[in-house]
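Written below as structure tokens is the structure these notes are about.
A single protein chain has been omitted; all remaining protein chains appear in their positions.
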Amino acid sequence: MKVLTANRLDDGAVVYIGKAAPWVEDLASALVAVDVGAEGQLTETAATAVKARLVVGAYLMPVTVEDGRILPASVRERIRAAGPSNRPDLGKQAPAPALPR
Amino acid sequence: MKLVKNASAVADDWTHVADDDELPEGKAVVVSLARFRADRDKLVGRNAPLGLRLKSNEAPSSVAEDLGRIALVALEFPIFRDGRGYSHAVQLRQRFGFDGEIRAVGDVLWDQIPHMIRCGIDGFEVGDDFPLAAFEEARTVFTRHYQPDVTGQPTILELRHG
Partner (left out) sequence: MYRYDEFDQQAVDERVAQFRGQVGRRLKGELTEDQFKPLRLMNGLYLQLHAYMLRVAIPYGTLSPRQMRMLAHVARKYDKGYGHFTTRQNIQYNWPRLVDTPDILADLATVEMHGIQTSGNCIRNVTSDPFSGVAAGEVEDPRPWCEIIRQWSSFHPEFSYLPRKFKIAVTGSEHDRAAIKLHDIGIRVVRNAAGETGFEFWIGGGMGRTPIIAKKIRDFVPKADLLDYATACLRVYNELGRRDNIYKARIKILVHEMGLEKYSALVDEEFARSQGTVKLPDAEIARIQAYFAPPAYETLPATSTAFEARRFEDKGFRTFVRTNVHAHKVPGYAIVSVSLKAPGVAPGDASADQMDAVADIAERYSLDELRVTHEQNLVLPNVKLDDLYTVWKQLSAAGLGSANIGLISDIICCPGLDYCDLANARSIPIADELQQRFADLERQYAIGSLKIKMSGCINACGHHHVGHIGILGVDKHGKELYQLQLGGSGAEDASIGQITGAGFPPERIVGAVETVIETYLSLRHGDAETFLDCYRRVGLAPFKAALYEAR
């Protein structure tokens, strides 16, 4: 099983091709390709987005799905999906800033 | 493909001749180093200007004695990362006093042009859609330079002391 990931061009943020939207920041919302055909579709979508200068460095990454949760296979992708492991206050794992009242 | 000199597209009088093609009668030709070595006497004996095309691993020093018979050296930049051509251009100008055209061919990028000019390259073969604005910018992007170059402009170090 694979998810397509890239970095957004203008700010470098880690993004994934999502189920509902073309590029999402949260791995939980990513679209999981379960066969070669689906992977091909993701790769095509990504190539278009690279051409359109939305993202750079797109590639497929292996994942597993456990109890509905998408888990990256590699340490590298786990860190990309969360943020630096020494700074839980930074990156995607960081608590969302409080909404202004 | 177009030829750019002095920031303008100009007509190219030169014909690149492949190693196994006939030499066109009376025309200025550019040949590879391999062809030059194989046909040297015939090539220098022709009654037309001779150009030499050097791959990035072919140093001008290997044809030092013949440079007087050569009117154009085309330096190949197979990929923009391959910077040997810069040193080769500097050597042609400074070490061998070559005063013919030095032409950059291959993977030439917008932002490399200022460096190429400073190393002595004065002709550029680029794609038809390559913007001429790049050549205009190359003249103005840096007003002064720290290093001496083949253009002979005074360096910042010299300007500081009149």
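Each chain gets a letter, A and B, in the order it is written, and its residues are counted from 1.
Operating definition for what follows: a contact is a pair of C-beta atoms (placed from the backbone, for glycine too) under 8 Å apart; a residue touches a chain by one contact, two chains touch by 3 or more.
It should be emphasised that the depicted structure is a prediction, and the values quoted were computed from it without experimental measurement.
Within the full complex, the chain left out of the display is in contact with A, B.
Of the candidate positions B:7, B:33 or B:59, contact with the hidden chain is made by B:59. Of the residues in subunit A, those that touch the hidden partner chain are 7, 9-14, 50, 53, 56-57, 73-76, 79-80, 83-87, 90-91.
Residues of subunit B that touch the chain left out of view are 59, 80-84, 86-88, 90, 94-95, 109-112, 114-116, 118-119, 131, 137, 141-149, 155-161.
Note that only the chains that are shown with their structure count from here on.
Rounded to a whole number, the gap between the C-alpha centres of subunit A and subunit B is 46 angstrom.
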